[in-house]
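Report on one structure; see the data block that follows.
A single protein chain has been omitted from the complex, and every remaining protein chain is retained in its original position.
In order of appearance the chains are A, B and C, and numbering begins at 1 in each one.
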Amino acid sequence: MQLLFRYANPHAFMRLSGALLPFTAAATILLIAIGLYLGFTVPPDYQQGMTVTMMFVHVPAATMAELAYGVIAVASFFSLVWRHPLSDVAARAAAPYGALFTALGLITGSLWGRPMWGTWWQWDGRLTSFLLLLFVYLGYMALWNAIEDETRAARAAAILGLVGAVNIPIIKFSVDWWTTLHQGESIISGKLAPVFLWPLLVMMAGYAFLFVTLWMIAIRTEILSRKARTLMLGGP
Amino acid sequence: MVVGRMITSLTAEKLACARGDRILFEGLSFRVEAGQALAVEGANGAGKTSLLRLIAGFLSPREGRLLLKTPEGESSDSDERAQAIGWLGHHDGLKPQLTVGEQLKSFAQLYRSTRDTDAVLEELGLARQKDFPCRFLSAGQRRRLALARLLVSGRPLWLLDEPFAALDKDGQALVARLMALHCGQGGLVIAATHEPLGLSNASIRL
Amino acid sequence: MSAFRALLGRDLRLAARSGGGAALALGFFALVATLVPLGIGPDVKILARIAGGILWVAAVLAGLLSLDRLFQGDFEDGSLDVIALSPLSLESVALAKILAHWFSTGLPLTLISPLLAILFNLPPGPTLVLFISLLIGTPSVSAVGAIGASLTLSLKRGGLILPLIILPLLTPAVIFGAGSVAALMDGMQPGGGLILLAAFAAAACLLSPFAAAAAVRLNLGG
Partner (left out) sequence: MNFWDMGGYAAYVWPAYGVSALGLGLAVLWTLKAYGAAKARLKALEERKT
């Protein structure tokens, strides 16, 4: 735990993130470039033909949507239990990107399913739980903006973040139960041929680095604007 | 340490309180002994109410601590301190739809108090209004009902926010008498007020 | 225990005298159950199929109406400070509020649901399952709702954010509740859905007082 605390104060975080950002940015660009190249030179899938290429933008977005909420849940826990000022900032900074990934997951999922289903929306288990995840994100962000007082907004959002985190697996389970009740089938079925696995993994890594890069920049932005606010208020 | 009926003293050590980024007060120290009253004076917005809410445990201090001494021992835990506090807030905390008698009886049950609510109503001149819904009471009568609640609570440490507000001459005399009585029985009073308490032994200015 | 009963009794009396008690929720529930067939058309076969879902969603929304007043009234007139200093922990205060809310919304809705099921020509079997599912499920509406109410306590228009925050969290209740009615309509066993609903409601009622109390505590420092 000691290591974590060392980087928890804003000044140390600025130094650390300053050092890391060039690398994560480079890794993002590199991975996504390779992922795209591999993705587009892949043979058509025997079942889905070339629509399988859409998987390379759907799955990474969907995965990052859930990981981002995981980040919010952990940061909310730290904020509530150890009252870390930085963990509030980290949780708040992650939410918009999580919501974006969820939305992208929904749009690409709908595009991917369209040729197969013949409709733009199919009440398929995965897509439905991502639609609900999007609402959880919107509720979380709405609560942050609704409460003016910084410290109270942080505590309230941390509580909601945790309550949401406990609920998301339950929501996913209930949606899956619901789809089996009405026999909806899921997009990703069956084992993935290795030739598709590599582009997918590379794209997922690319999306992950992209998230970390944007997230760190957003945290730096919040730290700088808080410093500006204290200066304006005539602080030390 | 269960807070019994008696408190020997409440000591504040270099308390600091902030609202968001704004520092309300800092380095505040005072000590209130059993049987004493402390007046907290200061302009509006100086943090008088915040100090009371800090003592009550609703707010946590940015720095410093509050030490409660009782015959059983001492504690700086806000939850334990809360059990010793009788609260008279800026708002009366009364429900317009409930009658005076109902309100006081349910409060007594909530605070597990054994005081006879009718006798307290009698003492505060509200006996006749026992079955009136609170919306028919005047501001002064509502304040007396809030005071009745304070008496029924049987708590040793009274925190009063503007106790004389909305009270006429004899209402204010009643408050002064109740405070003197409470201190006489070894209770403590900390009151945020504009005009002097009359009987206060000590006062601090924010 | 009597302190808990005192608070519960006070809130029930308040709900009865000010908000007309259950009338508000019952009126909304009955209205939705009347409007939907007007919108969808009198085809009895369709109505019977959607009855479980429509009545469950209407019940959740009806429960939502009075939620933002759960703590707001006491917060604004200062009685929340007095209650917070009582021997009762904030967690039991939250539980008392949840119970009082359920008695004045969830329970009455459940009791008249068979009546409204007739409007949808729901057969007796599914009507019984609907009744049981509402009986088990509506407490979770009050419980999760209490978290939303306490989180949005200090907001002037808190009521607008409340549905956005809690409805996603209530989807399992609607899914399991309406799902068990639909299961029976399709000739399947509703038991599975009802057990899952009971598990969800139990978890909600156990966990939400802690979350709600934490949210109230932070707003007291407001």
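Following the convention adopted for this analysis, contacts are C-beta pairs under 8 Å (C-beta built on N, C-alpha and C of every residue); 3 or more make two chains touch, one makes a residue touch a chain.
Since we're looking at a predicted model, the values are computed, not measured.
For the omitted chain, the shown partners it touches in the full complex are A.
Of the candidate positions A:Trp112, A:Phe135 or A:Trp178, contact with the unshown chain belongs to A:Trp112. From the options A:Leu31, A:Ala73, A:Leu104 or A:Val163, the residue with contact to the chain not on display is A:Leu104.
Touch with the chain omitted from the figure is made, among A:Pro22, A:Pro44, A:Gly70 or A:Pro169, by A:Pro44.
Touch with the chain that is not drawn comes from one residue among A:Leu31, A:Ala61 or A:Leu143, which is A:Ala61. By the touch definition given at the top, chain A reaches the unshown chain through residues 40, 44, 49-51, 53-54, 57-58, 61, 96-97, 100, 103-104, 107-108, 111-112, 114-115, 210, 214, 217-218, 220-222, 224-225, 227-228, 231-232.
Throughout what follows, only the chains that are shown with their structure count from here on.
Chain contact topology: the protein chains form a complete graph, every chain touching every other one.
Relative to the centroid of all protein Cα atoms, the closest per-chain Cα centroid is that of C. Note on chain placement: the centre of chain B and the centre of chain C lie 37 Å apart, centres being C-alpha means. Once the centre of each chain is set as its mean CA position, chain A and chain C turn out to be 31 Å apart. In chain A, the residues that touch at least two other chains are 149. On the side of chain A, the complex with chain C involves touching residues 80, 132, 135-136, 138-139, 142-143, 146-147, 149, 152, 155-156, 159-160, 162-164, 166-167, 170-171, 173-175, 177-178, 181. Touching chain C in their complex are the following residues of chain B: 53, 56, 58-60, 82-83, 85, 87, 89-95, 97-98, 102, 106-107, 109-112, 149.
Residues of chain C touching chain B in their complex: 2-3, 5-7, 9-10, 13-14, 17-18, 73-74, 76-88, 220-221.
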